[in-house]
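What follows is a short report on a single structure.
Part of the complex only, each chain left as placed.
Chain naming follows the written order as A and B, and within any one chain the residues start at number 1.
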Amino acid sequence: MADARACAYSYLYETSSLCDYEIATDLLASRIGLAMHDVKHSDLKFLVELVYHANGSMRGKCAITEEDLKMCNDLYEDYLEKVGPCKMFVLPCGCRGASVLHCLRSETKSIIRILAKIDCEPNRVKNKNIHQFFNLLSNLFFLMALYENKQENVKESEFVSKSYEC
Amino acid sequence: MADARACAYSYLYETSSLCDYEIATDLLASRIGLAMHDVKHSDLKFLVELVYHANGSMRGKCAITEEDLKMCNDLYEDYLEKVGPCKMFVLPCGCRGASVLHCLRSETKSIIRILAKIDCEPNRVKNKNIHQFFNLLSNLFFLMALYENKQENVKESEFVSKSYEC
């Protein structure tokens, strides 16, 4: 087995968290690809590609541009207008599409944790576009989840924390 | 983008594993919300809420009470009675609902690993209720998986390890 099949990815044995970032973003892109089968009211295809561009943007040249961020930002505005401001904490459930989107929202946050780790490694300069992209993406998935429930006539379930009550 | 959308979660950049715990429990709650669509013979809704209470219980006031633990414990007894003691190792598969519950069971265990890490951080006191809750929850998901297969007339597949054979 001296060929490519014996190695799933060239950087698997490096000590930097860069490789963890690349695996996590590859997984997120795959999960978005899967989510496309369950989410009915949002088109996610362009996000699979955008996350793959983010995937290469920490080791290679940053491929998430100001235009990409503006596009995500405009999309965020659109969804915010569609669902209105959410004034309570909600349980991460509802119709299947909303549930899938809540999972994506959480998984996106764990990528930002890896980014924060990479930023502390020697000779790294913080890649602001990538940070902005994933923070925005996580929030976008949240709005998409609300929208999915709204379109399916599923009411959000409020969550009232007993940990932070007055 | 000077507003909330540029930040997916306030604690994403802290060094403590507390934030990882919060992301992992948020994800687990979301996955339980999703599992509700595939698990036919157990009601999981109250667990979404309970995991969200656990989510806030490490940084804020502990919201998993003795009563919550007793309720989970009683539920464990119920399922144990329904499925009977499992005297062999089983492969984590079967009907779709059982498969989903096996995934939840494993994901719950990885949360306990994060708890163990947090316990080693300075000035932390072990939160026994939270440890008990997630250990119990993982075992509860296991019994629910057995129950789901039983209700769907799917026979468990025994697994005989070659690593620990006599």
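Assume a residue touches a chain if its C-beta (ideal position, glycine included) is under 8 Å from a C-beta of that chain, and two chains touch if they have at least 3 such contacts.
Small disclaimer: the values here were computed from a predicted structure and weren't measured.
Of the identical chains in this model, 2 are shown in place, and the full complex in the file is built from 3 copies.
FYI, only the chains that are shown with their structure count from here on.
To fit its Cα atoms onto chain B, chain A must turn through 120 degrees, a value rounded to the nearest 5. Averaging Cα coordinates per chain places chain A and chain B 22 Å apart. Only residues 69, 73, 76, 91-94, 96, 99-100, 102-103, 105-110, 112-113, 116, 132, 134-136, 138-139, 157, 159, 161-165 of chain A touch chain B when the two sit together in their complex. The part of chain B that touches chain A in the complex is made up of residues 1, 4-9, 12-13, 19-20, 23-24, 26-27, 29-34, 36-37, 45, 48-49, 52-53, 56-57, 59-63.
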